[in-house]
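The complex appears here without one of its protein chains, the remainder shown in place.
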Amino acid sequence: MKNRILTFLLLIYMMSHSFSFGQSRPRDLGIHIGVIPTGLQNSITDVAGVKVGHTTLIQGANVRTGVTAIIPHPGNLFQSKVQAAVFVGNGFGKLAGTTQIEELGNIESPIILTNTLGVAAGIEGVVESTLSQPRNENVQSVNAVVGETNDGYLNDIRGRHVKAEDVVAAISNAKDGKVLEGNVGAGTGTVCFGFKGGIGTSSRKLPESLGGYTIGVLVQTNFGGVLQIDGVPIGVELGDYSFKDHLVSVDGSCMIVVATDAPVNERNLKRIAQRAMMGLAKTGGIASNGSGDYVIAFSNFLGNLISHNSPSSNSKNPPTSKMMT
Amino acid sequence: MKNRILTFLLLIYMMSHSFSFGQSRPRDLGIHIGVIPTGLQNSITDVAGVKVGHTTLIQGANVRTGVTAIIPHPGNLFQSKVQAAVFVGNGFGKLAGTTQIEELGNIESPIILTNTLGVAAGIEGVVESTLSQPRNENVQSVNAVVGETNDGYLNDIRGRHVKAEDVVAAISNAKDGKVLEGNVGAGTGTVCFGFKGGIGTSSRKLPESLGGYTIGVLVQTNFGGVLQIDGVPIGVELGDYSFKDHLVSVDGSCMIVVATDAPVNERNLKRIAQRAMMGLAKTGGIASNGSGDYVIAFSNFLGNLISHNSPSSNSKNPPTSKMMT
Amino acid sequence: MKNRILTFLLLIYMMSHSFSFGQSRPRDLGIHIGVIPTGLQNSITDVAGVKVGHTTLIQGANVRTGVTAIIPHPGNLFQSKVQAAVFVGNGFGKLAGTTQIEELGNIESPIILTNTLGVAAGIEGVVESTLSQPRNENVQSVNAVVGETNDGYLNDIRGRHVKAEDVVAAISNAKDGKVLEGNVGAGTGTVCFGFKGGIGTSSRKLPESLGGYTIGVLVQTNFGGVLQIDGVPIGVELGDYSFKDHLVSVDGSCMIVVATDAPVNERNLKRIAQRAMMGLAKTGGIASNGSGDYVIAFSNFLGNLISHNSPSSNSKNPPTSKMMT
Partner (left out) sequence: MKNRILTFLLLIYMMSHSFSFGQSRPRDLGIHIGVIPTGLQNSITDVAGVKVGHTTLIQGANVRTGVTAIIPHPGNLFQSKVQAAVFVGNGFGKLAGTTQIEELGNIESPIILTNTLGVAAGIEGVVESTLSQPRNENVQSVNAVVGETNDGYLNDIRGRHVKAEDVVAAISNAKDGKVLEGNVGAGTGTVCFGFKGGIGTSSRKLPESLGGYTIGVLVQTNFGGVLQIDGVPIGVELGDYSFKDHLVSVDGSCMIVVATDAPVNERNLKRIAQRAMMGLAKTGGIASNGSGDYVIAFSNFLGNLISHNSPSSNSKNPPTSKMMT
């Protein structure tokens, strides 16, 4: 109980003195959120096979944007699709690829995060990357999954500085292990709760007696509300929160990517995705009217990968599940 | 900040000493949750026109169940329907009436909460009550909205002690003003976070500069997770929470009814309903696999009521909205 | 081509002379709809294991209603659930059980069809039947699936003549083989395209080279539009169709139950269900505003049955799929 009071005092102190966290994380400061242990890195890459890549664009005074790519597994994603689902927390956003994920229950490409006006570049980059991959010489249809938040407060978003090659670069430089967080990739220009937002990640690992599965999350934070950290009401204590002066805009968005190695199918992935919005709530996020809050969840469990070359498959026609064969 | 530490100590003390709250409420103890002021009663009945009624069934050692009825407005609901929406937080439940609410965007009857095996009685009671109301002599179709949670831990649920007349009684005795909470009506036999659950209610009122609208909530709590109150991690501090001993069952459910007098249509009511699940998260609820978590939201704003006698209406055919005329 | 012209003339002749079909079927008259062969009975019971039962209530001049029960497989449905899905063609109806089917992807009870005000009796009958079945002694939660159409034109629907025991009877007398059609069970009082409606059924069987699977359909028809049979515009030729005299009411509804033995999961069952509305269209149905058009689809493929006793299961918690274990 004493720890909890110290945590409380520590957080209030740091946030009110504009303490810079750099690449340090709450857990480094002794703040342990939740009741289940983390994976090794406390990051989405703790799910074996998942890789993350960033392209960060900082130019002059006004360009602060970028691309973050999440690669579900290291193989050919189009040929070996992952079961997947999307949950729409608040659909004021441009997430590309949703209806096909919903219909077929799978993702067949890297997941791209970028800024709102960079979605076309995101799709073009994914298409480019997929068509040029070996074994994809006859592919004529790619469902690119591209999410976004609006970094127009810090970034010259109308300049559309993200290009297809930046997307291809983020895919190419993706790697496992430690994930860069904060002002990087798609988080370069985002803001959150009136502080600087950005990319964040974490993971949890079930005990072996419950299967030993890992779940990892990566977020692009760009939203508002009434900040709290591990239940401590930072926002209220600092007097800095939504509705304080009545209708302060709290718009913005949050893209959430959830990965797991557990053998869950697309229906249960959708249920898992839905719970991620409950996690957003626990940070003090309120999913305001203008927020584009989406959760993309996938499982890269080997036994559930979906081969593009199933009996019922043709040029456009991927198998829908092993159960169909 | 000092207040917050006192709140923390107070809550831990009370919960660990099985303090009985009786009909006292956290706010009576100085715990103020959220940043927006409450309505007069801090209850769903702060939304003018909303009434709540209970039938509580306590018989012998094993019957602990009942019915709670929420009446959206005091008039003839079938003839003057309210715009409404349902959000399914986790659909492991038997909520009756959902598809018609979704299709037509309205509710035309009282909202009934009861136990899992009492849904048929709930529907029968609503039909009985609606058919026998003056001006409904020709009604041949009623969309009863009946939610439930499973009180089988404390109640002889298989005995099916709730009858249609208990439902009619809850509708009949509904009134405005103070709402009885806790072990009453549909909350008589429910449990929550390992403590006794039940019926709860609260409200918030926007400042006049933002419209002065009121929103009220009533819940039938019967769920588990890792309890926290206003951010204070009661469950962890007491060592009593889900996953502590690995897979302790945390099933159960939560029915949430949201009322407002704001002029929001059924689409925005659905968005409001979705946010109620974020409130559930802030109590430590986790929407476990076996949980039936539903939010029913309606607006009784006078200008948005939907008359059954619109030009396009016939015996089964209510008008779908003013816009259709 | 000559056959087609004869079909055309035959159909127009019969319909315009109020020809009574009795229990004869279009195929008996040489009218072959579609390009895939039927199963043996051309009925839903061609899917091995599926049974159908009826309770028909005809009393005095005004009671014309009943119950039809479709049993997905002959075992204990609660203990061995079938993968299932619902598609809402037009949700102006009271179909009970939808959200749990959507969430968990399964059905755990017989499927009941009856009249609009008989849904409570339908649920009560299913609960009664399930609780009393051997091995279900501890069951405290049953998701009854009860659909309806409004037979109030021919039936004293406000009298609520269907009782729980009628539902139990329909379940008990269900059998495989030939299915009674027309004015029977839940079709006793329904009307369709201005003619007498009722229960109908058919099936199709894929060639062995495509798996040899069977799909069967049973409908409770109670809707309007512009009737056509196998493309022949009966309604227009007879001058009897919706919109002829402007806004003639075409309300009513159609409940469609689809069964298959193909190993399709709940996601693909939903896609199959969605296609059934395209079949409705080919009869001239128009899914009018007041129509409650629903499709319930299930697969009783043995390898996809879901045991209630999975590792993650507890009193309320059925396994969600084999993949979860």
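By written order: A, B and C. Residues from 1 in each chain.
The criterion applied here is as follows: a residue touches a chain if its C-beta (ideal position, glycine included) is under 8 Å from a C-beta of that chain, and two chains touch if they have at least 3 such contacts.
Every value quoted in this text rests on a predicted model; they were computed, and no experiment measured them.
From the set A:N3, A:Q59 or A:T99, the residue in touch with the chain omitted from the display is A:T99, counting the whole complex. If you put the hidden chain back, the residue from A:Q23, A:S172, A:N289 or A:N309 that touches it is A:N289.
Residue A:L117 is the one among A:I71, A:L117, A:V219 or A:A259 that touches the chain not shown. Taking the complete complex into account, A:R160 is the one of A:R27, A:R135, A:R160 or A:K175 that touches the chain left out.
Interface residues of chain B facing the missing partner chain: 103, 105, 263-268, 271, 304, 320-321, 323-324. Chain C meets the missing chain through residues 1, 4-5, 8, 12, 35-36, 89-90, 207, 209-210, 226, 228, 230-233, 236-237, 241-244, 246-247, 271, 274-275, 277-282, 285-287, 289.
Residues touching the missing chain, restricted to chain A, are 88, 90-100, 102-104, 116-117, 119-124, 127, 131, 139-144, 150, 152, 157-158, 160, 164, 247, 249, 251-252, 289-290, 292, 294, 312, 314-317, 320 (touch as defined at the top).
One rule holds for everything that comes next: only the chains that are shown with their structure count from here on.
With centres computed from CA atoms alone, B is the chain lying nearest the middle of all the protein shown. Ranked by C-beta contact pairs, the top pair of chains is B-C. At the chain A-chain B interface, residue numbers used by both copies make up over half of all numbers present, so the two copies contact each other through mostly the same positions. Of all residues in chain A, those that touch two or more other chains are 271.
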